[in-house]
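I am attaching a structure below and will ask some questions about it afterwards.
Only one protein chain is missing from this complex, and each of the others stays in its spot.
Let's turn to subunit A:
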Amino acid sequence: MRLSTILLGAATAAASVAAKTVQYDWVVSTVTANPDDLYERDVVGVNGAWPPPPIVVEKGDRLIVNMTNKLDQPASIHFHGMYQNGTNEMDGPVFVTQCPVPSGSNFIYNFTVDQVGSYWYHSHYKAQYVNGFRGPLIVKDPDEPWDYDEDVYLTLSDWYHDDAFYLVKNEFLTLRNPTGAEPIPDAGLMNDTQNVKWKVEPNTTYKLRIINIGGFVSQYIWFEGHDFEIVEVDGIYVENQKASMLYVTVAQRYTILLTTKNTTDENFPFMISFDLNMLDNLPDTLQYNTTGWLTYDEDADFPDAAVIDEFDFYDDFYLVPLEKEEPWEADTTITATVIMDNLGDGANYAFFSNETYVAPKVPTLMTVMSAPENESTNAWIYGSNTNAHVLEYGDVVEIVLNNGDTGTHPFHLHGHAFQVIERSNASDSDDDFITYDASNPGIINEYPMRRDTLYLRPNGYFVIRFKANNPGVWFFHCHIEWHLEQGLAMTLIEAPTEIRERITIPDDHWAACKAGGYSYEGNAAANTENYFDLTGEAVQPDPLPAGFTARGIVAMVFSCVSAFLGMGFITWYGMSELKTTEHEVAQVMGEIPLDDESGESK
């Protein structure tokens, strides 16, 4: 079968097509699917079909997605990687830029795409996208700098047989999972199916857009017998970089140029393989390798992939963007430590330092719009449990993340691509941590790499910088869906004054709030009178009681009292006289004499 293609047309067609409007009318509903041929399950389909269709636009186009939610739960769509400059209200994360779109409602996403590259879209309502509501978003560039013959895409994903909401509620975010072990996927998918046979012509250069649309596991990808050149990451063009294997975390994209061989007598496997270090345990039934084939000859053999000794992948830190920028100087720094810990309900949560993310009652963007002008710049009104930071327009913002956890975390910043200033290695042991020391920096590239999703190594750190020139409320979070459910997110309110000037929230967005019964005005606690009064806001569960609470002290005292009373009774028993014993003995003995009682016997 042909890999999904986006026909470019002849490379010599010079004149760029005039910017147009591309509209998709989607009815989102539940359908059934069985992509790994192992289990049929309910998934979120679009227009009655699954997988959801790709969105294909050209630079400069206006994209309109007219979504009607026919699911029995709310929904939303986030266009991952789109900067949404001037259209923050179209970004998609619920309770950040919009209310969840209730069942039965309609919602329109309408914005201009002023960037190029490989992206994707997915639901941003809780864990919904893991149930299948995700797909590629391709922005074609009429002025690409490369020569190639065909433009194709390949999505990678992990796949679960169980419903994601069920997994979160019953197996993941509960007290019966105190270590926070993430649910183990059941299969890997390529283009939402398996055993992909990609028909290729010899001596042809393909531009392959690799997009990880999964919810949890990073995957390695390699093509047996073929090397390739990395040309783009997350929408940022880079200097061609030769490589033979990539490590793609969820939400990341790599576009590569792959040139096929001269001969057509063999087929070559290409593999995607789970990063098994991310899984807490490895069930025997898990197929963590998924194979496809570069099919030169459909009648030839399709060999199994060879076993490899190690994963020798290209570290994206060293990519050099085509548009070179020197590292910016930071105007403001946000430093946080990623921590996973348990709270009073026994479940395991994720924290930036000591705060986990709990969604506010009013979407943060709507708080910006409804608050009094002078109060909108005060982070307080956005909630005490939303990890809210207010940024000044034009500042260079630096985010330093120290990983207090032994897991790999891919972090994504909405609304921007950031400069990757530093990224440390993982530490050698689980008990050691490598933290960022500004006075003792690690390796910094002359022209830092830029992208919008970057992974943090176990016990290590990274430093990123971006310019706050895109007014809006932008979410910054770990893209492992389970960790987002655990609250590993922060809210960046970038230039609230400018947001109020430039952003207009359309009527159907307000209507969705009203239809769903959500508050759309006020601070994080939906208080419209006093924005500094956060009473009633959603907060994280209480911490686990450390040591003796009142209940414990009472129990201990009671127990000691019982013990002493009991011992008192025993002492009483021991001291008391034994009146009946002698009596009994005498009764029994009756007339039989014992020498010491009644004299000699005869």
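Here is the rule we go by: a residue touches a chain if its C-beta (ideal position, glycine included) is under 8 Å from a C-beta of that chain, and two chains touch if they have at least 3 such contacts; residues count from 1.
In the analysis below, contacts and distances are computed from a predicted model.
Enquirer: UniProt protein name for the omitted subunit, picking from "Glutathione S-transferase", "Septin", "Plasma membrane iron permease" or "Mediator of RNA polymerase II transcription subunit 21"?
Expert: "Plasma membrane iron permease"
Enquirer: With the full complex in mind, choose from A:Tyr318, A:Phe532 or A:Phe548 the residue touching the hidden chain.
Expert: Missing-chain contact among the listed residues: A:Phe548.
Enquirer: Given that one chain is not shown, which residue among A:Ala181, A:Ala305 or A:Val320 touches it?
Expert: In the complete complex, the chain left out is touched by residue A:Ala181.
Enquirer: In the whole complex, not just what's shown, which of A:Glu40, A:Glu201, A:Asp297 or A:Asp345 touches the removed chain?
Expert: Within the whole complex, the residue contacting the unshown chain is A:Asp345.
Enquirer: By the contact definition given up top, give the residues of subunit A that touch the hidden chain.
Expert: Touching the missing chain: residues 175-179, 181, 341-342, 344-346, 348, 544-549, 551-553, 555-556, 558-559, 562-563, 565-567, 569-576, 578-582, 585, 587-590, 592, 594-596, 601-602.
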